[in-house]
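Other chains dropped; remaining ones untouched in position.
Which chain is which? They are A, B and C, in the order written, and residues in each are numbered from 1.
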Amino acid sequence: MGLYRVVAVVSYRRGLKDPEAETIYRDLILRHGYSAVKEVRVGKQFTLLVEAESPERAVNYVKEICDKLMIYNPVIHELYVTIHA
Amino acid sequence: MPLSREEIEEIKSILSREPTLEELAMFEAQWSEHCSYKSSRRLLRLLPTAGRNVLIGPGRDAPAVEVFPGVAVVFKIESHNHPSAVDPYNGAATGIGGIVRDILTLGAKPIALLDMLYLGDLRDSRAKWLAKGIVKGISDYGNRIGIPTVAGDTWFDSSFNTQPLVNVACVGIAKTEELVRDRPAPRDAILVIGNPTGRDGLLGSSFASKPLSDNPSEDIGAVQVADPLMEKILIDSILELARKKLVKFVKDLGGGGLTTAVAEVAADFDLGAELRLDRLHLRTELTPLEILVSESQERMMLVVDKEKLADVVAVLEKYDVPRSLIGFFDGSGRIKAYYENKLVADIPAKELAKPRDIWRLSRPPVELVKLLNPVSDIPVVSVAEALDSLLSSPNIASKKWIYEQYDHEVGIRTILKPGFGDAAVLRLDTGDRRGIAVKGDANPRYTAIDPFNGAANSVAECYRNLVAVGSTPVAFVDEPNAGNPEKLEHFWYFEMMVKGIAWMTNELGIPVVGGKVSFYNEDYRGRQVKPTATIVGVGAIEDVGRVKSIDLKHEGSTILVVGTTYPELGGTEYLARVHGIEAGGVPTPRPSSELRNASYIAKLIDDEIALSVHDIGLGGLAVAIAEMAVLSDIGVEIDIEKIPHRGCSRLDEILFSETQARYFIEVKPERVEKALELASALGTTAAVVAKTTGRKFYTVKLGSITVIEKHLDYLRELHEESLRKTMV
Amino acid sequence: MPKIAILKFPGTNCDEDVLKSLREVGREVRAEIVWHKDFRLADGWDAVIVPGGFSYGDWLRAGAIAARSRAVLELPEAAIKSVPVLGICNGFQILVEAGLLRGAFLPNESGRFICRWVRLRVDNPKGPWLSLAKNGDELHMPIAHGEGRYYIEESDYKSITSSSPLIRYLPNDNLNGSSYDIAGVGTEDGYVLGVMPHPERAVNPLLTPRGFKPGGEVIFRSILYSLKSGW
C-alpha cells in the first residue's frame, strides 16, 4: 500500500463556451498587453490523497469517484485524471 | 422532433419545389412544438386573455398589463425542464437568461424573478444532484444579473427524479408610453447583438419537443453554458437604447434562433427579410444551416431605423456588446437567406411562422377512477405526530435554504421578502407608495389526480396568495407542463389542465395574458412526470406600507378563520405524507367563495383591521397557523370546536383538509366585532377560533381537552431546518 | 454641491440602488453613475463609491479583474488627494484586490451565496463615511455575497485594530466566517472604507424586516455631512 496524490481536472468540453476563461483572456490578459498568450482555458483541479496498491489503482479509484459521485457532468465537462509527479 | 412525412409534403407544396437542407432545418426549428404551439394553440384559445388593463396580450415575447395608469408591468413564464435534466446548473441558469430577455424585448426594466421548481425525491442521489445544480444555477445567474429572485414555489416528488420541472418567471416595469412597440417597416436594419453564435444549443427547441433519451450525455446539442455577464451587458445596453428611443422593435433569439426571430417578426408585420448569414459574428466556424437554427444564449435581435443606426452602435460600443448587422426587412413577405452571395433559403414568412394546428386526440387514463374515488377507512393516527411530519415535509418546510442563496434584495424594492408573505411585494418607485405583489404556484399532486380541478386550484391558490398580502390580482401567466402530446392519455392531462385554468380564471375574472407550454416531460421509460399547471400572478397595491405579512404581530390578539372547512383529505399533503396515499380526488375549487372571501380580506386590510393574513394551503389549518406562530415567535391557542365546518367527523379532517378559499387573520380584540360584522354584511363565513398568547407554545384544543401542545422552538427547528438537513 | 461618482463596471448591479438611497438621504448632492471607461478622477469628484454586483462576472476572484482596470488604478490617487472612497460588497472586494484596503476575500464558510439581514457594530468610527456614527453603534443591514469571508493575517490585524475604523458582525451574525468578525474596514484616516453588507439597502424603514432597523443610512448621512462641513 502506498499514498498517491491523484489530480483530477474538470473543464468545459471543447466547443462549449467558457465565459470565465474568455473574460480573463479578453478583459485581463489582452487588455494588459500580454499578446503572446493565444488562448486561455480554465479548469477546476481536485487533488486527492489516496491510499492504494499502485498508482494505476489510485487513478482508477479517483476516476470511479468522479463518475459515481458526479463530481463532473460528462454532458458538459471533460475529466482528466493523472497521478501527481 | 423531426418533421413528419405530412409536414415535409406540406413544405414542398409551400415552396412548390424540393426544400434545401437549410430550409428544412428552418422548418424543423420553427415547426417544433416549442416554437409553434401546433398541438396546444387550439386549446390555449380557451383562456381569457382580454381585460381592461391588458396592453399587450399573447403573441409577443411577453405581455404587458397596465397596473396603474401609465405604469405597465411586463411579465412572463418560461420552462427549462429539458435542459435542466441533463445539465441542471446551466439548464436552470439559461432558463433565467431567456425569461429576462423576453421582458427586455418591450424595453421594460426587469425587477423580479420567480422560480417554480418541481424536483425529485431528495433521497435519490441523481434527484439531489439535479436539485442542487438547479438552485445553484439560478442563484449564480440571477444574482449576477442583479435581478432579485423574490418568490417561487418548490415541490419534491419522485416522479421528477430524472426529469425535474424548472419554471421561471420574470417581472419588468416600464412607463406605458415607453414600451418598445413600434412597427418594423421595410428597410429597417436587423442587428444581432450579444454572444457570438456557436454550435451549442443547435436545435435546442426540437430537443425540448421530444422525450429524453436514456443516455442523457448524448444530448450535447442542447447544452449551453450560461454567461450572466453577457446577459447583464445586454440588459444595461437595451435599457439605454429603449430609454433613448433608438430601437423600433426588439426580439429575443430564443427557441428556433435566428429563424424564429426573423420569421415571426416578418409574419406579424407582413414583411419579408434579406439576411446575410456570413455577416453574423460567430464563436466557431458554422455552416449556414447551423447559423440559421443555432440557439446560442444571450443574443437578441434589434430592429433599427437606418437613420438611427450610428446612435445605436455608439451605445453598443460603450458597453462592448458584440454585434452584427445581418440584413434588412423588406416588403417581399419572404425570408431570403444568403451565405457568401449564395441564396440558401427562400421561404414565405407567414407559412414558416405559423404551421397548421395539429388536432391531437385525448383519452382519460383508465386508472383515473381509482384516483378520483374518495379514500375510505383512513386509519386514525396521532394528529400531534402528523403535524410534525407535515411541518418537516420538504413540500411544507421553509424554503430558506433555497431563497437565501438568491439575492432577493437587490434593486431595493423588496418590501415583503421570501418567507414573510404569501406573495412577494415590490415597490415600484413611481414617486409614491404603489407596488405590486407576485407569486407562482402549482400543486403537481392535485393535477396528477385531477388535472381540471387541480389546475383550477393552482389558479385559486395564486389568487389567494396575492389577496392575502393586500393586493388586487390583475393578471396571470400560465405554464402547463405535460407529457407527450402524441400519447392520448398524456395529452388528456394537458387538455384538462388548460380547461381548468380557463374555467377558474374566467370565474375569477382575471385574464391570462400569456404563458408557455411544456410537453414531453417524461422519463426515459416514457412515463410522464406529474403533470403540473404553474400559475404566476401579479397584483396591484396602492400603498406598500400597508401590506400584510404572515407573522403574528402581538400577544393577546384574536385569530379568525375565514371560510368553511370541508372534509377534503383527497390529494392532500397529509394523506400523502402520513398515510402514503395519493388519491381520493382533490379539494373542490370554489370560485364564488374565493371571490367573496377575497373581497372580505381586502376590506379588512383597507380598514386596517387585519394585523396579519395567511392563506390556508398545503397541510391545512394546522400547518398554516403553525407557520404564523413559528415565524413570529408568538404562541397560539386554537380551539377546533370553533372552526366552522360542514360534514367533518374527524380531527384530521378539520386540521389537515385542504379546502380552498380559506385564510387566517389576526385582529386586535377590540376590532373583532367589526370584523365579524363585515363578514356577515358580505356573506362571508368568519369565526373567532384562536388567540395569541404570551407562552411560546402552539396549542390545539378541543373544547377543554388539549390535543396538541408543542414548544415553538421545537416546531421552528422542524420547519426551518428540515430542508437544509436533507440537502447536505 | 458636492459631486459623488458611482463607478460602474460590466456586471455592477447596485449602482442605481446606491444612487436612489443617496438621494433618499439628502437632496443636496450630485451623484452620478459613471461608466468605468468614462471615469477620470480629474473630473473633480468629491467622493467615489464603488458599488456592489459582480464586476466582470466575478470571474477569477470577486473583484479581481475590475481591480486591474484603468478606473481603479486611478483610485490610489484619490486617497492621496483626500477624496473619500467607499467600496460596498463587490466594491469592497475590488478595493481589497486593488490593494487600497488590507486583507483578502475567501468563499463563505458555508460554500454558498447568502442573502440575509445581519447586525453589526462600529468600532473606532472616523473619517468621512462614519463621521456621524458613534463608537459601539449597532447597525443593521443585509449581506448578499458568496465570497464574503474576510481574511486578514494576525499581524496586519494587530496593526489596524486600534487605529482604523472597523465594522464587525455581532458574533452570531458572522455567517461567512470572516476573521475577527470583520464586515468592514477602513484606512487609518478612514478616507477609504469597505463594507461587505449593503448600506444602500438599509436606508428605508419600509424595506427593513421585523426586528431590524435601517442601519445603512448613517453612512450616507455621514458622507453628505462630511462633504459639506468637513470631518
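Basically, a contact is a pair of C-beta atoms (placed from the backbone, for glycine too) under 8 Å apart; a residue touches a chain by one contact, two chains touch by 3 or more.
Here the structure is a predicted model, which means the values were calculated and not measured.
Enquirer: I see a single representative of every chain type. Please write out the full complex as a formula like label plus count.
Expert: A x2, B x1, C x1
We adopt the following convention: only the chains that are shown with their structure count from here on.
Enquirer: CA centre of chain A versus CA centre of chain B: separation in Å?
Expert: 37
Enquirer: If a residue has to touch 2 or more other chains to count, which residues of chain C qualify?
Expert: Residue numbers touching two or more other chains: 10, 56-57, 59.
Enquirer: If a residue has to touch 2 or more other chains to count, which residues of chain A qualify?
Expert: Where chain A meets two or more other chains at a single residue, that happens at 19, 23.
Enquirer: Would you pull the chain B residues touching chain A in the complex into a rising list?
Expert: 86-87, 89-90, 125-126, 129, 133, 195, 198-200, 216-217, 219-220, 223-230, 283-284, 296
Enquirer: Which positions of chain C touch chain A when the two form their complex?
Expert: Of all residues in chain C, those touching chain A are 10, 56-57, 59-60, 64-65, 68.
Enquirer: Within the complex, which stretch of chain C touches chain B?
Expert: For chain C paired with chain B, touching residues are 10-11, 13-14, 16-17, 20-21, 35, 37, 52-54, 56-59, 112-116, 142, 144, 146, 198, 200-201, 203-204, 206-207, 209-210.
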